[in-house]
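Heads up: the structure comes next, in structure tokens.
Coming up: chain A.
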Amino acid sequence: MILSCRDIYKRFGGIKAIDGCTFAVEQNKITAIIGPNGSGKTTMFNVISKLVKMDRGIIEFNGKDVTPLKDYEFARLGISRTFQDVKLFQNLTIKEHLQIAISASNERFFLNLLKGKASETMFINEVLDLVGLDKQIDTYATDLSYGQRKLLDLAIAIAKPHTLLMLDEPVAGVNPRLRDSIKEILRELNDRGESILLIEHDMNFVMDLVDHIFVMDAGRVIAEGVPEEIQKNPNVLEAYLGK
Partner candidate 1 sequence: MTKGKIFIIFLVALGVLFTAGCADTEQSEEAVEDVIVIGIMGPYTGGAAAYGNAAKDGAMLAFDEADLPNVRVVVEDTKSETREAATVMNKMVSVDNVQAVVGDLISAATLAAAPIAVQNQVVMISPASTSTDISDAGEYIFRTIPGDDGQGLFAANAMHEKGFTNVALLYTNDQYGNGLANIITKEFTALGGTIVADETYEAGSSDMRTQLSKIRNADPDAIYVVSNTPDTSVALLRQITEMNIASQIFGSEGLKVASILELGSSVEGIIITSVSPESDEFRQKYMDAYGEQPPAFAAQAYDAATAIIMAIEQGATTGEQIKNSLYEMEFDGASGHIIFDEKGDVEGGYVLVEVLNGTFVTMEE
Partner candidate 2 sequence: MSLLAQSIINGLITGSIYALVAAGYSLIYSTNNFMHFAHGISVVAAGYMVYWLFTVTGTPFYLTCILTIFFSAFFGLAMYRLIYLPLQKRGASNVILLIASIGILIFFQNVIQIIFGSGVKLVGYIEVVSGVTFAGITMTPLQIVILVVSFIIFILLYQFMQKTKLGRNMRAVSNNRELASIVGINHIRVSDYSFLIGSALAGVAGILVALEQNLSPFMGTNLMIKGFTGAVIGGINNVPGSIVGSFVLGMAENLGILVLPSGYKDAIAFSLLFLFLLFKPTGILGKKEGRFDK
């Protein structure tokens, strides 16, 4: 288990956003968390990546308890994460985004000023090729279309040294061609041995891509299993339709 979450609880005031949630992500597999709006999926991501502090629970990464870690410390363990509303730096270029992703994890600021410039650029171009972002690397993030920003978001997650990718709705709002493209990219990454955890709304996207599914509703996991099982599970249908 690369990531394991047990009995997570989080409430905001009177709202129980996460109400006893337990799941685990297996190495080298693509795992999805699905569920209706408001079921706590994104909150769960925020709790895992330490942007939100949980009330109680245990989170382990590669078997080690990560509860006391700060947000950037957790990120440096090797987890990349994207956001549902694509978060980028409005004042930086594509190149700068990727430079940060590549090197942020170590704090040796003043060394390596000139060393490895060439290999860095090569790597940046490789990642951009992989995601299919065909734009000048000196373009500012604000000059990109929505789809291109989604790709940049993904590129940053990939460029950052990682062993686990956490993607929050990687195809939300993108056109069908781009959606298929991203599905292919995720498959390719998984083939290379990467572990991926994703949140997704779109059942169809998830069905033929993913190895294991957890269904969340009202802050807890109500069902889990392979896609075929989930499709037939009555509780799942009720959760989606009943809301």
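Quick note on selection: all candidates are chains of the complex that A comes from, given by their letters.
Everything below uses one rule, namely that a residue touches a chain if its C-beta (ideal position, glycine included) is under 8 Å from a C-beta of that chain, and two chains touch if they have at least 3 such contacts; residues count from 1.
Quantities reported herein were computed from a predicted structural model and do not represent experimental measurements.
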Candidate touching chain A in this complex, from 1 or 2: 2
Per the touch rule, the chain A residues reaching candidate 2 in their complex are 49, 51, 70-72, 75-76, 80-81, 83, 86-92, 96, 99-101, 103-105, 107, 109-110, 112-113, 140, 142-143, 146, 149, 156, 160, 173
